[in-house]
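A short write-up of the structure that comes next.
All protein chains but one are shown in place.
Labels run A and B following the written order; every chain starts at residue 1.
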Amino acid sequence: MDFTFSPEHTALRRMVREFAENEVAPLAMQMDRQHRVPLEMIRRLGQTGLLGVCFPQEYGGMGAGETGYCILMEELGRVCTSTATIVGAHIGIGAMAIHLDGNDEQKRKYLTPLARGEKIAAFGLTESGAGSDAANIRTRAVREGDSWILDGGKVFITNGGHADIITVMAVTDPSLGARGGITAFIVETAWEGFSVAREEDKMGIRGSSTAELVFEELRVPHENVLGKVGEGFITFMKALDMGRLTLGAASLGGAQASLEWAVRWARTRRQFGVELAHKQSVQWMIANMATEIEALRSLVYRVAWMVDTGQPFGQLAAMCKMYGSEVASRAIDMALQIHGGLGLTRDFPIERGFRDARIAEIYEGTNEVQRIVIATNIFREHGVRIRP
Amino acid sequence: MRIIVVIGRVLDPAGIVVNRRAGRIFVNREEYILQPADRCALEAALRVKDAAGAEVIALPRSLLPDDDVLRQALARGADRAIHLVGQVGNLPYEDAAMTRVLAAAVQRLGGADLILTGATTLDTGQSQLGPRLAEALGWPQILGAWQVTIQRVSESAKWMMQAVVMAQRATLKDVILSDRRERRISWLHERETLRCAQGDIFGAVRRDGAGYVTVEADLPAVVTVAPGALKLRYPDGVRLINVYRAGDAVERWEVSDLVDEAALRPQLEKRGQEFPPERERGVRLSGTPEEMAQALAETLRQRMRR
Partner (left out) sequence: MDFALSDEQRMFQQMFADFATREIAPRAEEMDHAEELPPELLRKAAEQGFLGATLPEEVFGAALDYVSYVLLMEALARQSLSFAVALATHISLVAMSILEHGSQAQREEWLPPMADGEVIGAFALTEPDAGSDAAALQTRVRLDGQEAILNGVKTWVTNGESAGLFLVFAQGAEGMEAFLVPRDTPGLTVGYREPTLGLRSVSFNTLYLEGCRLPLAQRLGEPGSGWTIAQRAGDRMAIALAAAGLGLAAESLNVAAQFASERVQFGVPIAQKQAIQNYIAEAAIEVEALRALLYRTAWLAEQGGDYSFDASAVKVFAARVARNVTNRMVQVMGGYGYMEDYPMARKYRDARMLGIIGGPTELHRVRVARHIFAERDLAIVP
């Protein structure tokens, strides 16, 4: 057992923190207020190489592994959930699908510019009738010579409004369903037939784009089929597993920020003649937050280590996402309580954190779906097959 | 062209608490960061490299237990970094000995065209390393530069360096500069360029306010860069990972191979520690805004009389 970070990961964390505090944090409030995606800052983030943190160096990545990616997400989550969401959708699921199942040519053509941040990715899975029930998608792809014609639409797509490349899941054989009937495609948003129908007005993560996409006779060349025809569902589920882990890392960063704010305020604010830190109600909140955060940190980086050493991790990734989002929600809730009225005003980051934190319990598979994944895995070991 | 950048580390001020009553500095989190002025020196070196092409070599400003700052320099774009291993007393202030070590290292490297380092250290406020090094090498020195540029003098095909320095820093020549702050640096480039002989300290003064003056020197030269002058670039992610992953990314030189033992004898010892006198506590005004404004004005009036 060795729980220390390697020198390169320690150095990476320092680098990311420097970037996060100097470049991201100053924009966070403005992004939220103006409902604006900071593309310029995301481009600069790409120039440092960080958007390719976990991809191999031969495809323009850093090769810092899943641990490095978790560090990136933790540090971004600490200063701005919107940015962590943009980066998570880009690396963790959008580009990840290409990294996992793309062929060499696809990686050269698409993963390389994504890893360098020259292009931005999104992940096209959810549809209005297929949220938690992802296999129930309706977007169709029909073979026509050397191409596939896509028709349909996606909703709640993070980065949807500004992505250059979208990995899209579509039905290629309705008779087969999730097993054999769904295929993943790499779609360039510049192609004819692609359009953004609308941007959602969300409670939080307002600095990120969540869009509804429409495909009308969108022609995709056959070489853009990701993985094998009919195995798209597997590709997407693998990408989601990776994404879940790193959402846990982003939640860890958010929770850490909540704790830091709470401690700072408890040291400053005086009521009844003493700092709040001397009140046991406040001490309990701080102690609970800190304990949960440490437990989450151990979980996140243990799972990252499992990914990096090639062990199966799907069930634990679901735990990371679920537990992480709940720890972050509880932490920001307590930080808000400690701040009292100040925590309720939009002039202060706590209020934004409160709205932002809530999404993590919902997106990329609601926590209920994560619980199903966990329980299914546990019962499988005991010979029971769970149907959702 | 070869540029040597001399950099050091400092305990992260965010991780320490100074407790005056206990007469101690409590270290809550022992983390080191690059010296702020050295960050600027590194950035200056990398900018010269970008503009004119150069090999940037990083050396430490004191003998450090690890080579982390040097790896940081490599990750940010330095070409080589040399960790100097050995012992010079127990204090980080041995600039005299360090000067001898660094001068010897420069010799061993086969000389250099430009040495850049921070103008001052954050923790100990030392500003001597640059001047001492220039003296030891017999090179011109420019202190507290805000910007460093290199030009090739066409007729002689020689390199010449320009540095922008704060006007008040040196007092050899009296030059009055304009007040037009908003255009300060570019305007000064056009107007007031002082050409100085080797070995001089260059500069200019002005009557009031801050101003900048551009000075030039032939290479080789030593330039110290002011803290806050330049924003250090972010590391390149791929370089960072490779530099920290490779055990041999930083070269190791034993100082005993560079200088003899006598040169390393410590000249300083620590005799104790004292805190500067406590600052007067502020007063919190109360009452109506008019009353408070009056009280404030009265206090200011008294202060001015005093």
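Convention: a residue touches a chain if its C-beta (ideal position, glycine included) is under 8 Å from a C-beta of that chain, and two chains touch if they have at least 3 such contacts.
What you see is a predicted model, and the numbers here were worked out from it, not measured in a lab.
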**Request:** Could you tell me which of A:214, A:306 or A:362 touches the chain that is not displayed?
**Result:** A:362
**Prompt:** Of A:271, A:298 or A:311, which sits in contact with the chain we cannot see?
**Reply:** A:271
**Request:** Identify the residue among A:200, A:231, A:275 or A:308 that touches the chain left out of the display.
**Result:** A:200
**Request:** Spell out, residue by residue, where the missing chain touches subunit B.
**Result:** 286-289
**Prompt:** Which residue numbers on subunit A touch the omitted chain?
**Reply:** 126, 129-133, 136, 155-156, 200-204, 270-272, 279, 281-282, 333, 336-337, 340-341, 343-347, 351, 354-355, 358-359, 361-363, 366-368, 371-372, 388
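Convention: only the chains that are shown with their structure count from here on.
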**Fill in**
Between the Cα centroids of subunit A and subunit B the separation in whole angstrom comes to 41
**Item:** Of all residues in subunit A, those that touch subunit B in their complex
**Value:** 6-8, 10-12, 15, 18-19, 48-50, 52-53, 57, 61-64, 68
**Item:** Contact set on subunit B toward subunit A in their complex
**Value:** 68, 71-72, 75, 234-238, 240-245
